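Only one protein chain is missing from this complex, and each of the others stays in its spot.
Should a chain be cited, it is by its letter among A and B, assigned in written order, with residues numbered from 1 in that chain.
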Amino acid sequence: MLWYDLPLKEQNAIASDLARRSFALHLEACLPYRRYVDEVRATVGFDSIMEMPLITTSAFKSVELLSVGRESIEKWCLSSGTSGNPSKVARDRTTLSYLLSSTKVGAGLIGSWPEDDAVIVNLGSGGIESTIWFQYVVSLIELLYPSYAVEDNGSIEWCLVESLVSDHIGSGKHVVMIGPPYRVVDWLTYIAGTNRRMQCGSRCTIVTAGGWKKFSGSQIDRGSLTSLAMTQLCLHSEAQVRDVFTQAELNTVMFECVGLEKHVPPWVFVAARDPLTLTPCRDGELGVMSYIDASAESYPCLLLTEDLGYVRRGRCSCGRDGVRLHIERRLNSRPLAGCAVRMERHGV
Amino acid sequence: MVSNGEPILLASDLALEEAVIACSGGRRLHSWRLSPPCGGKSGIVVLAPGFGQTMTHLSTLALYLASAGFVVYRYDPFNHIGLSSGSVRSFTMSSSLESMQIVVRSILAQDLGSSQIGLVASSLAARVAYRMVAVEPSLSFLITIAGVVNLRDTLVQVLGTDWFEVNSKELPETIEVEGYPITAPPFCGDCVSEDWLSLESTKREIRTMKTRLTAFTASEDLWVRYEDSVEAHRSLLHPSSKNILLAGATHNSSNNPRTTRVLLNAVTDGALDAVAVGKRNGGEPTFSTIVASALTERRLFRRRFAEASQ
Partner (left out) sequence: MAMPNVHIPLVVNGRRIDNLPRQRDITVERGSLRTPCLDEESVTDILSHQLDAVAKLPLHEIISFLYNVGQNWKAADYPRRRLYIRDCVKWLGCSERVAELDANWLAMTLCSQAAIYDIVRAELGSHHILDMWIPQEECEVKAFPRGRSFHSLSGNIPLAGVASILRALVTKNQVIVKSSSSDPFTPLALALSFQDIDASHPVARSVSVVSWQAGQENEIEQRLILGADVICAWGGQSAMEWAAKYSTNTREVIFFGPKRSISIIDCAGTAYEAASRAVAHDVSFHDQQACHSVQSVFVLNDTSGRFSEHLSKALDLYARLLPPPARTLDEKANSTLLRLDALLSRNKSWISPNGSWLVIESEPSTSIQNPLNRTVFVHPISELEDISPHLDSEIQTVALLPWELSYTLRDSLAAAGVSRVVEAGMTNIFRPGTAHDSIYPLQRLVRFVSCEFPHDYRFKSTNVKVDQTLFLEENKFLEFVP
């Protein structure tokens, strides 16, 4: 039985148990984290998981957080943020293995096809040697299905992508197109510009991964993207457009089910928190997202992120019981030095 | 065994060569050989895939063994998924045995010097391996992983029904094993006529086995009862044979990285121990090496598959 088919009670129990173990592991093994816990005057042996001190994602930009020896680190993964100073996250073999196996299993929420019956069109440059987190994760998917990475030197020849998709759909395969939302929009806009529509029917799934902001900072509307995809690709269902969530500091990818909700696996303890007190928000209440990801063993993955969102627990519209998260948006970033705050806030 | 072109260099200077064995009836059996730069000081190992697995599924184990100095052979059996002839619909235990024998014998037919040859087989392939090794004394060792010892019981667990209770005329056209349809009458008929089914048949074969056997049994295996495994491996001839329990492991531990890693190391160390080479030189393959090699192999496999389909 896969994790997303477990009863909620069991998932919760696993999450709590693993969160405690993860905390204990990193408290013991990661000196900066132990000192940090001391600074917040916490004591070992927490009654409440919510009291476990969390690390901000920005801490990974400045502090080397390791729970294993440096010689065990097999990959330093970098975030792809636009701040100019990326996070550096150290992953050892075990942590990477958990990432790979959890991605393989979690992808089943999107769909499962015989290996010969599906292809991946990666709207990125691919490469498992990449240190950029998003590119690395997507490249691992090639272990599951034949993949084509279509970006070359930062640009994509959309007419070639069109041929690729068309050929594979014509030969009866299912095409899964993965990329950041802005790239998917570019693709769909290209199709719209050709005045042709691709007859993909049920044979295509779009998976968006990455932020929903354009480079200019304006937000891409998910509803519009889905609508455009339905029209230009003649998809049968809006459930053929899914989103996934991941970030460099997290060791798990959250996949959307057919109900368009991102299910959180039981080795990740997730909570939306009050921004000041860090107490947990109610189901559906907006708060700052936090994670305790027990699949990360080489670094303490007890995170307080810069995302606002909410958590829901219980029966999902896909029929499964589980914990689901929704990311509403990124926090409005800490402004630059100077008096430039409020005028930017409202686009003035 | 006919080699197909130049070897492909994988990470860590391991050379992957493709070969095709031409067999009776125009059938072709595909095999890969992975060689370390030192040319196989530790010996030779043949990896037999479990049901529903191809050569690519054994990529990591092959890498481990090759990194430990073994030349590693893998193959896709007849009547199975993969590159070799025949459809999985026609799968039988005996056709799986035939494939295994062809590969092993083709290796033995080469000039191997003093190299020792071992066999590693998992799950259903292990059941086949027990029979083969029992009559093939040239093999130095056999390592099984979650080996099926009571086929009938395992099939009941997998299928949910004991099709061997019914009259052969009442069998369905196909039964689905791990998502693959198998034509039921020939499969079931072969199981019965060739005495594959019972625990007793397995015990008989193991009891006569002079080859060193190391069996890894998973403690949480829902398809192979632990008691059956203990029973099957109770009387082992070779003084170094053993049955090792993997605590917490399930039948397919590939989704548990920690257990998988333990198993990979245990199998590698077991193989080295069996050929009396001693401890490994160097460490485990890195994760990036494993992934890179797996990707190279997957791309190769897909290319060959596409060529064969045209």
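In this section, a contact is a pair of C-beta atoms (placed from the backbone, for glycine too) under 8 Å apart; a residue touches a chain by one contact, two chains touch by 3 or more.
Remember, it's a predicted structure, so these values are computed and weren't measured experimentally.
Chemist: Would you mind listing the shown chains in contact with the chain that isn't displayed?
Modeler: Across the whole assembly, the hidden chain touches A.
Chemist: Based on the whole complex, identify which of A:Ser62, A:Ser202, A:Thr231 or A:Ser317 touches the chain you can't see.
Modeler: A:Ser62
Chemist: Which of A:Leu27, A:Ala118, A:Ile156 or A:Leu304 touches the chain that is not shown?
Modeler: Answering carefully, the residue with contact to the hidden chain is A:Leu304.
Chemist: For the chain left off this view, which of A:Val138, A:Val175, A:Val253 or A:Val288 is in contact with it?
Modeler: A:Val288
Chemist: Given the full complex, what residues of chain A touch the hidden partner chain?
Modeler: Those residues of chain A that touch the unshown chain are 32, 35-36, 39-40, 53-56, 58-59, 62-63, 85, 275-276, 278, 286, 288, 304, 306, 308, 331-332, 334-348.
Operating definition for what follows: only the chains that are shown with their structure count from here on.
Chemist: Please work out the Cα centroid separation of chain A and chain B, and write it as a whole number of Å.
Modeler: 36
Chemist: Write out the stretch or stretches of chain A touching chain B in their complex.
Modeler: So the residues of chain A in touch with chain B come to 74-75, 93-94, 96-98, 100-101, 104-105, 114, 116, 128-129, 140, 142-143, 146.
Chemist: Using the touch rule from the top, collect the residues of chain B that touch chain A in their complex.
Modeler: Touch residues, chain B against chain A: 179, 254-258, 260-261, 284, 286-288, 291-292, 294-295, 298-299, 302, 305.
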